[in-house]
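Yeah, one chain of the complex is gone here, protein chain that is, but the others are all in their spots.
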Amino acid sequence: MLEILPLILVFPLAGMLLNAVFSRWMDETWIAIFACGASGTAFVIAILQAIALSGNHFHVETVLIADWITIGNLHLPWQMRVDTLSLTMMMLVTGVGTLIHIYAVGYMRGDPRFARFFIYLNLFITMMLVLVAADNYLMLFVGWEGVGLCSYLLIGFWYDKGDNGVGNARAGRKAFVVNRVGDMGFLIAMFLMFGAVGSLNFDDVLYFFEHNGVEVAGLATVVTLLLLVGAVGKSAQIPLFVWLPDAMAGPTPVSALIHAATMVTAGIYIIARSAPIFALAPVSQTTVALVGASTAFMAGTIAVTQWDIKRVLAYSTISQLGFMVAAVGLGGYVAGMFHLITHAFFKALLFLAAGSVIHGVEHGGHHTHDHCDAQDMRNMGGLRHRMRITFWVYLVGAVSLAGVFPFSGFWSKDEILADAWNVGVVQGHWHGVAVYVLLVLAAILTAFYMTRQIVMVFFGEPRSSAAEQAIENPPVMTTPLIVLAVLSVVGGALNLPGWHTLGHWLEHTHHFFHGLDFNLGVALGSTVFALLSIWIGTLVYYRRPLENATAPDQLEGVLGPVFRFLYCKWHVDELYSKTIMALYEWKARFLAFQVDWYFWHDFVHEQLIASAFRGVTVVLSGPVDKGVINPFFDGMAQLVRTFATRVLRPLQTGYVRNYALGVMLGVIIVLGMIFVNEGM
Amino acid sequence: MTAELIIFVLLAVIAVAAALGMLLSSNAIYSALFLVVNFGVVATFYLLLGAPFIAMVQVTVYAGAIMVLFLFVIMLLGAERLRHPNQVLSWQQPLAVVLVMALLGFAGYVVSMQGLASPPVDVANTVSYGSPAAIGELLFREYLFPFEATSLLLLSAMVGVVVLTAVDARRGVSRGVSRDRRS
Amino acid sequence: MIPTTYYLALSAILFSIGVIGVLVRRNAIVIFMSIELMLNSANLAFVAFAREFGTLDGQLMVFFVMTVAAAEVAVGLALIVAIFRSKASIDVDAVNLLKG
Partner (left out) sequence: MTISNLNLVGTLPLLFLSAWACGLLLVDLWIPGDRKHMTGWMALSGFAITFFWVSSNLGQREEAFGGMLAIDGFSNLLHLVFLGSGILATLLALNYLKQHDIERGEFYPLMLFSVVGMMIMSMAKDLIVVFLALEMLSIPLYVLVGFARTRADSEESALKYFLLGAFSSAFQVYGIALIYGATQATGFAAIGDAVAISGASPLLLAGIGLMLVGLAFKVSAVPLHMWTPDVYQGAPSVVTGFMSVGAKAAGFAAIVRIFFSAFHSLAADWAPVIVLFAVLSTVIGNVAAISQTSIKRMLAFSSIAHAGYVFVAIVPGGYGALSDFAASAVIFYLAAYGLTNIGAWSVVIAVDHADGMGSDISNYAGLARRSPGLAAAMTLFMLSLTGLPPTMGFVAKFYVFRAALAAGYTWLVVVGVVTVLISAYYYLRVIVVMWMNSGDGQVVTPRALNFTVGVTAAATLVLGLLPGPLMAIVESSVRGLF
């Protein structure tokens, strides 16, 4: 039974090739059938594998496809690995992937590049399966690069749209370039592992580290930190997260599949896969946990300020990925994987539902010739009447994300918090406490911005004619939403306290993976925080809904210049590029905002909370996101390019005598090196 | 010994002077003639070194045929002097001198480390050494392959010259030079 | 008998003069002649070494170098003639279309 595993790659690949070759003779229906069928078949195979594996007493199996690289004693085959960890990912990728395929059939209908979209999508599924089914780091890297390429192609899918007609293409390139930084870490880690172990097979490498224990702790620290660099790039953590919000330029199913459910979790997967190495490197674990927790918090604060329905979700995704990274950093691999799964359900759901909203509003816009921005939440409002199914599934996704009992997000997020509590309070590590505090704050923010979004989009009165005329989408789009909604509700059952189904399942892969007992105190605490946050959000946004599409955010009245200042992102860029100037101006604005504080009798608590949010957000999303990190990468690229243009190009003068001088210089350098080396 | 040394120094001075003359003449014709002188002196050195065959080849082929070809081309093109003696690359010259000085420095080091030991036997005076017969024997025995390869090399060079200078009959454009010359 | 080292020194000097000729002259033909001078000085070194060792291999080498030089001269002069036809100049500094 396990021998059929390679078919899981064959079907999506075949679907891709079929569509690539024959799409010009097929209509959309057939393209869709091939693409969805390919993905669905892969899902069925994954299920069969799971059954076979449990029948096999969970014994790890490897399936050799072909020899690949054999250099001396180095043997790297195309070999797939079936264990509970890889199967979990395979089922998730193919299952959620299939649902998103089906949804995309409706979403992309009529697009001139319909076939190409599904070609990319099937290629992505193939590559993602290569990533999770690999039996060695190098093959994993192939998948890793492959999904990166697909992601990049799909972000730029509507390459002729975006700012100045090139914005989307630029977003794609940004994603690619930023990810290469992460890849560099991954590659160097791989070479180091290879140098020490002489192999890149998971079993060999992990055995080496487990077997040699503390003797190789130094190496383990370096390797894991480099792996972390890779994971940080792929999973959009500080400081490499900048590409993910821009990646929302791609079609919404792509955002759901690649930039929420699957590819971005590859970083968590690789950390989980390398768990035994991380176990030897407490420094790296601490770093991982803190990076994750800080990202979770920071992205949460930024999400509060966004207008674009997908950008809110993008920052939310970064935040939730931070939860997972923090979890695996604390050794809570089961919790991390659990959250990975539930997050895949509800975030895919939210993205798809957001896509449904956008689609509906766009449709309304066509109807009324109101060409407002269909992704701007200020142009929405009152959609709960016009798009009932979308509203309800969105609500399910949102409460699940907010961590409300008994939705799936509650169970998984709670387990992460329990892990943090365990490390911080029970075991008494300082970083555990820090992670716990940051994650709780992030959870509060999560509930707040989801409330804000729900209220803005679905409640109140429509704030544009497009929203008034918005209509519900056809069943091909809503059915996957309903399925995902059901999964978001019941997903928590995967790893209920007491049963620990997922924990026991994953334990077969590695003994590091074991769940933690339910912590009632933590659970109660986080539930209270979540509900409180929702209540505050309701107070701010539901009681005083936006008047119209151009009205300021409720908090904007409170925060005045700060909000507008946030809104003008390019302004912030400019501001913080002149660092010193920026500090002064920020101070001035801060004072102005205090003076203008005319609202404070009504909402004093909210204002306190809100101003804290805003203050931190200004700092984080301003200088850090827009002012430091972006310019850093742009600056590096610019520096290299300037060097090439200003220094290297003029050297190439075109005068043959200059070139002869170059040859002569080479002669002198070579002779000089040889003689100096010899000691003259 | 001393007489030999005097001859050597004298010839060496002439050789270097001729080389410098080639380097410094602004007229390409003079350069070529200076180079002929240099090649002639070097041919004398070959004789001193017991290489009569090579010396002969040097005079006939190098100083003779090749340099005549040079002179021929210079005169044909009327390119004795450059039309515009402006120096575009003013920094090239000093840099070149510095680099060549460095090269000479390396050469001096290498030569000084070499020592002044004379060869054990003076083969230059033995009759058979360097004679055409001895060379030919070696050429067709040990160096057969390079010899054959050279023939191919010359053939391809010939073809190349035809390609580069032949005037395209279809266009019938000769661009400044008479059209029946195929180098 | 003149030590080989003297010849080596002489050939190094001639070689350097050739190098500097390539680097500073602008007339393509003179540059080319300088290259010939470099080859020639290498030949001198070959013959000197051959005499030192009492073998003929060095002289054979010279023979081949000369042949190659002849081939190079033929192709090189043909090229220069071709360039002259289109540019009406053999100033290498005037041949400066491709750069950057």
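As written, the chains take the letters A, B and C, and residue 1 is the first residue of each chain.
Following the convention adopted for this analysis, contacts are C-beta pairs under 8 Å (C-beta built on N, C-alpha and C of every residue); 3 or more make two chains touch, one makes a residue touch a chain.
All values derive from a computational prediction rather than experimental measurement.
Shown chains touched by the undisplayed chain in the intact complex: A, B, C. Shown as candidates are B:Phe8, B:Phe106 or B:Tyr129; the residue that touches the absent chain is B:Phe106. For the chain missing from the display, the contacting residue among A:Glu3, A:Asp67 or A:Asp203 is A:Asp67, taking the whole complex into account. Residues 106-107, 109-110, 113-114, 137, 140-146, 149-150, 152-153, 155-157, 159-160, 162-164, 168, 170-171 are the ones on chain B that touch the missing chain. Although one chain is hidden here, its contacts on chain C can still be listed: residues 4, 8, 11, 15, 18, 22, 28, 31-32, 35, 38-39, 41-43, 45-46, 48-49, 52-53, 55, 57-58, 60-61, 64-65, 68, 71-72, 75-76, 79-80, 82-83, 86-87, 92, 95-100. Where chain A meets the chain that is not shown, the touching residues are 66-72, 74, 78, 138, 141-142, 145-146, 149, 153, 156, 159-160, 166, 168-169, 172-173, 176-177, 180-181, 183-184, 187-188, 191-192, 194-195, 637, 640-641, 643-645, 648-649, 651-652, 654, 656, 658-660, 662-663, 665-667, 669-671, 673-675, 677-678.
Convention: only the chains that are shown with their structure count from here on.
Shown here, the protein chains touch in all possible pairs. Taking the mean of the C-alpha atoms as each chain's centre, chain B and chain C sit 6 Å apart. Centroid to centroid, with C-alpha atoms defining each point, chain A and chain B lie 69 Å apart.
Per-chain Cα centroids separate chain A from chain C by 64 Å. Looking at chain A, residues 653, 655, 657, 661, 664 sit in touch with two or more other chains.
Counting partner chains per residue, chain B shows two or more touched chains at residues 88-89, 92, 96, 99-100, 103.
By the touch rule above, chain A contacts chain C in their complex via residues 649, 652-657, 660-661, 664. Those residues of chain C that touch chain A in the complex are listed here as 19, 22-24, 26, 31, 92-93, 95-100.
Of all residues in chain B, those touching chain C in their complex are 1, 4-5, 8, 12, 15-16, 19-20, 22-23, 28, 31-32, 35, 38-39, 42, 45-46, 48-51, 53-54, 57-58, 61-62, 65-66, 69-70, 73-74, 76-77, 79, 82-84, 88-89, 92-93, 96-97, 99-100, 103-104, 107-108, 110-111, 114-124, 129-130, 134-135, 138-139, 142-143, 146, 150, 153-154, 156-158, 160-161, 164-165, 174-177, 183.
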